[in-house]
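Here's the structure we're looking at; comments come further down.
Excluded from the complex is one protein chain; the other protein chains are retained at their positions.
Order of writing sets the chain letters: A and B. Residues in each chain are counted from 1.
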Amino acid sequence: MSLLETHGLTKRFGGLVANQAIDFRLEKGELVGLIGPNGAGKTTFFNCITGFYRPDEGRVFFRGRDVTGWSPERICRAGIARTFQVVKTFRDMTVLENVMVGAFLRHPRPAAARAHAEAVLETTGLTHLADVQAGGLPIAYRKRLELARALATEPEVLFLDEAMAGLNPGEIQEAVAMVRRLWEQGLTIVLVEHVMEVVMPLAQRVVVLDYGQVIADDTPERVAKDPRVIEAYLGERFAREAREG
Amino acid sequence: MQSVSRQGQEPRSGPWWTRRWVQWGGGILLLIFLLLFPYLFPRPFLRRMAILVLLWSLLGLAWNIIGGYGGQVSLGHAVFFGLGAYTSSILLERWQVSPWLGMLAGAAVAAIAALLIGWPTFRLQGHYFAIATIAAGEIFAILFRNWEWAGGAVGIYLPLIRGDQLVNFQFHETKVPYYYIVLVMALLAVAVTYALERSRAGYYLRALRADQDAARSLGVPITRYKLIAMVISAVLTAIGGTFYAQFVLYISPNTVFALMLSVQMCLVAVLGGLGTIAGPIIGAMVLIPMAEYTRVFLGGRGGGLHLVVYGLLIVIISVFQPAGLVGLLRRRTRPTPPPAMPTPAEEGIA
Partner (left out) sequence: MDLTILAQTVASGLLIGLVFSLLAVGLTLIFGVMDIVNFAHGEFLMLAMYVTYWLWVLWGMDPLFSLPISALVMFILGALTYLLVIRYVLDAPMLAQIFSTFGLMIFLRFLAQVLWTEDYRRIRGSLLEGRIEIAGVFLGRPEVAAALGGIITTAILYWFLKGTRLGWALEATAEDRTVAALMGINTEWMFTLAWGIGSACAGIAGTLLATFYPIFPEAGAVFVLVTYVAVALGGFGNITGAFVGGILIGLLQVVGGFLWEPRFKDVLVYGVYLLVVLVRPQGLLGRR
C-alpha cells in the first residue's frame, strides 16, 4: 500500500460535484504537483484529506489506516500537515509564537517547543523576524510563516495549497528552492499550484484535476502535452479573455 | 506589569517599561503597596472599595482566561459566580459546613457546570455563542429564583458566626481580613494566568482565538482546550462567588445570577485590555471606583442616576477606546514589521 491513498473520493456541495470519485496515490518521498483551473476542486480535495470536509463517498488511507472522517487535529497528529490558500496567520502572535503553536504538537514543554520552533525558523530563513508581530508581515512572509508552522508539526506529508500565489518572481524562486530542499530532506510533498510553470520543473509527477475529476496523472513532460489538459487550460484562457474583454 | 511585553522573553528593545527588571520591580513595589494598603488608607469607604476592586480583578482575570485568551465571549459567567456563592452558603446554612470547604465544593460544582455549558455551546461562534451563554445564564437564574429549598427569589441570609476567626470566613469587628483574603485570591488568579500564558494551553488558546481552522490544522484539539479554559475560569469565578457571599452575608438569585454581573465581568476585562494579565486589573481599578464614586455622589437621590452616568460612560469608552486601556500602551510597544521585502500585490499569479 502507498503512503497515502484515496479511493473514489467524492464531495458534493448541493448539486455541484467538487470532487468526483478521485483515486489518488502518494508514495513516500514523492513530490507531486496537483494542478487544475479555477474551481477544479483542488482545495476541496485537500480539505477532504486533512479532515476539514467529510467526503460524501470514498475513503482516505494513510499508512494503511483508514483516516476518513478523522478530525483535522487528529490527521495532523497522524503526520499530515497543510497550509491554506488564504493565509491564516495568528495575527497578534509573533512569528516565533506562531511556529511554536505547531511545535507544541510533538514538544509539550514550552522550552522544547521554543527550541524546535527556533530551529524551524532557521531552516525557513525567518529567524530575523522571530519577535515580529505576524499580522503586520507582507504576504510573502506570511506564506512562508505558514509553511514553517506546518513544518513545526514534524509531518510526514506536507500539503501546500498555492504557497506561491501572490509572490513576485524573486520570491517564487526562493520558495521553489525551499520546497525542493525540504523534499530532498525526505519530506513527501503535494503541491497545489494554479500555474503549470511553477509545478513543472519541481514535481516528479503531476495530477491534473478538472471539474472535480482527475484528467491526467503522469510526468510533467507528458502532462504538458496531454490534449485534455491543454483543452482544460485553453478553455480557461478563453473564458478569462472573454471575461476581461 | 509583566504582560505588556510579549510572553516569555526579554524584548530586545523597546520603551523602558517593557524591560523585565522594570516590570518585576514595579510588580514587587505594587505588591508591597497592596500589602500595606489597609494601614495606609484606614477609611472604611476606601477599604471597601479596595476589596471590591480586588474582587472584580479576580472576576475579570477569571473571565479573561476564556474570553480574552480563548476569545470566547461568555455573557453567562454569573452562573459560576452564583453556583460558588450558593453552594458554600447552602452548605453553611443547612449543615454548618465551613465556607472554606464550601468554596472548594462550589468550585467543583462550577467546574461541572462549565463542562455542561461549554460542551454544547463551544460549537457556536460569535453572537451565537454570546446569546447561548446568556440563555444558559437565564436558565440558572430562573431555576434558583423558583427553587424554594434554596431560598427561592428571596435568597439566603447567611448565619452569623461571631468570633472573627479565619476558619469561619466571617469578620465583623474589622473588614481587614476580607481584604487580605481577596488579595490572595486575586494573586492566585494572577499566578494561574501567568502560568497559563507560558504553557502550551496558553499558546493554543491564543491560536484558536485568532483562527480555529489554522489551529486545528496544527493539531490543536480546540474544543478540549476551550473546555479546559472554561473550567479554570469557572473555578476562579466560583471562588469569587463564595467570597462575595461571606463578605455581604446575603445572596439572592437577582444579585448573584444577574446578567449584569456577567456583563460587568466581561466589561472589566475588555476595558483594561483582553488577553493580558494587567488588563482586568487595570479595568477593575478604573471601573469599580468610577461606579462607586458615581454611586456616592449621584446615588443619594435614589432612582439610579449613577447608573445613567455609568451606562453613558460605557458607551463613550467603547466608542473611543475599543482596544481597551492596555491597547494604549500596546500600540507604542509593538514592533513594526520589516520594510525589507517589497509587498507584492495580493493577487499576482493567482
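By definition in this document, contacts are C-beta pairs under 8 Å (C-beta built on N, C-alpha and C of every residue); 3 or more make two chains touch, one makes a residue touch a chain.
For clarity, every value in this text was computed on a predicted model and none was experimentally measured.
J.: In the complete complex, the chain left out here touches which of the visible ones?
T.: B
J.: Return the single residue from B:G25, B:P159 or B:G304 that touches the missing chain.
T.: B:G304
J.: Who touches the missing chain here, B:L31, B:L115 or B:A135?
T.: The one listed residue touching the chain not shown is B:A135.
J.: Given that one chain is not shown, which residue among B:A105, B:I222, B:A238 or B:I317 touches it?
T.: From the options B:A105, B:I222, B:A238 or B:I317, the contact with the absent chain belongs to B:I317.
J.: Contacts of subunit B with the missing chain: which residues?
T.: 73, 120-121, 123-128, 130-132, 134-136, 138-139, 142-143, 145-146, 259, 263, 266-267, 270, 274, 303-305, 307-308, 310-320, 322-323
Simple rule for what comes next: only the chains that are shown with their structure count from here on.
J.: Nearest whole angstrom, what separates the Cα centre of subunit A from the Cα centre of subunit B?
T.: Using C-alpha averages as centres, the distance is 41 Å.
J.: If we count contacts the way the header does, which residues on subunit A are in touch with subunit B in the complex?
T.: For subunit A paired with subunit B, touching residues are 50-52, 71-73, 76-77, 81-82, 84, 88-94, 97-98, 100-102, 104-105, 108-110, 113-114, 128-129, 131-133, 136-141, 149-150, 152-153, 162, 164-168, 171-172, 194-195, 198.
J.: Could you pull out which subunit B residues touch subunit A in their complex?
T.: Residues 6-9, 11-12, 198-200, 203-204, 206-207, 210-211, 213-222, 275, 334-338, 341-350 of subunit B touch subunit A in their complex.
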